[in-house]
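Before we start, here is the structure in question, set down as structure tokens.
Every protein chain of the complex appears in place save one, which is left out.
Now for chain A:
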Amino acid sequence: MAMSCPLNRYLLLMAQEHLEFRLPEIKSLLSLFGGQFISSQETYGKSPFWILSIPSEDIARNLMKRTVCAKSIFELWGHGKSPEELYSSLKNYPVEKMVPFLHSDSTYKIKIHTFNKTLTQEEKVKRIDALEFLPFEGKVNLKKPQHIFSVLEDYGLDPNCIPENPHNIYFGRWIADGQRELIESYSVKKRHFIGNTSMDAGLSFIMANHGKVKENDIVFDPFVGTGGLLIASAHFGAYVYGTDIDYNTVHGLGKASRKNQKWRGPDENIRANLRQYGLEKYYLDVLVSDASKPSWRKGTYFDAIITDPPYGIRESTRKTGSQKEIPKGMEKCPESHVPVSLSYHLSDMFFDLLNFAAETLVLGGRLVYWLPVYTPEYTEEMVPWHPCLRLISNCEQKLSSHTSRRLITMEKVKKFENRDEYSHLLSDHFLLYKGHNSFREKYFSGVTKRIAKEEKSSQE
């Protein structure tokens, strides 16, 4: 596996969803499988066509066994901005690389895919005929061919402005499809146990991929809720732990989140969710615990921490409080008789989370979490940082006109020395995020303004 060996080029056909999350997912997965993201372009923006150099087909296949952002991957044989450019590019592709897939004992078929345009059958056949110059010696088999070749024509992204001719045409040998079917099979709609804020299945797999979760890892979610994020990691072969401050959620008791359902049934808990998908063997334990006061012993034993902390909107931000604070804004946690404070400042929560990750992650382990943001005031400097953790990616998902959340991925690059060493450093930086402590008010201020506006206009 030498550096001198020229890397093969592959075409990734990406799904047009969660655009910002795609590149970090592919980069994380390539690095997980010993590859790297090598492309002539830095970014692809909105385009679904990505050309990458990958050292081996094995790495490409491994990538596709994990990605939910990519639809398919092809070994790229040629491309161009016009049919002529494509054909000349194909003629330059080394014949010895084509031959193993075109020899007389093989069977194949050619598919034409067009993006943002529909072709007639006649037009498709014409394009296939134009490829006759390629040294195909095998037999065409439309039902179960050994090899599938694809022509992909890119007619841009604007359905209101479809060009006569494609911007780009690609030709490649189909290798594998990605895991987008997981989004449907793990859909929250079919899940036994859900909560108010259960994560969309696609995003939970993206998070596990950003976290470079692999078989036999231990993955931890300190704000586990109904366990949705654990399911994705368990699907990829990791063993999972979760904690949550809410006794009822962890035990699977109390009011149901489903419409038309009052109380949770006996089958509704985190373990049952894993059982539903045949992943029960990956269930280690869940505990009732306050993430700001963790009960784990000293040591590094988590390979990844993947979590969606509460933003204080649909679930409250809480931590255990003091007996003295009882009157306003307090509730007693029934089973444990420990008072629960409702005013856990967001910035404190992220400070605790990053410190915890720095302490308990293995070196090279990843922290993946959502950071809620009031968009008009957001700056990159606000993203919490820690000397032991390197920022890998920061992807935005809009929630409303003035709020969004950002998926932050960090990697532990330095051993954690002493807790006290970091506290003063962090508080200065966290001042920047402190504005977000009133995230809840800011989120609702937009809503109240809109309601006031609507009421006003309905009165006129």
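Odds and ends about this structure:
The rule is short, and it goes like this: contacts are C-beta pairs under 8 Å (C-beta built on N, C-alpha and C of every residue); 3 or more make two chains touch, one makes a residue touch a chain; residues count from 1.
Throughout what follows, contacts and distances are computed from a predicted model.
One subunit of the complex is not drawn; among "AP-2 complex subunit alpha", "YjeF N-terminal domain-containing protein 3", "Multifunctional methyltransferase subunit TRM112-like protein" or "NAD(P)H-hydrate epimerase", its UniProt record names it "Multifunctional methyltransferase subunit TRM112-like protein".
Contact with the chain not shown here comes from a single listed residue; of A:Tyr155, A:Tyr239, A:Trp370 or A:Phe416, that residue is A:Tyr239. Screening A:His251, A:Arg275 or A:Arg390 against the full complex identifies A:His251 as the residue touching the chain left out.
Only one of the listed residues, A:Lys126, A:Lys190 or A:Lys293, touches the absent chain: A:Lys293. Considering the complete assembly, chain A touches the hidden chain via residues 215-216, 239, 241, 243, 245, 247, 250-251, 281, 284-290, 293-299, 301, 320-323, 325, 333, 335-336, 338-339, 341.
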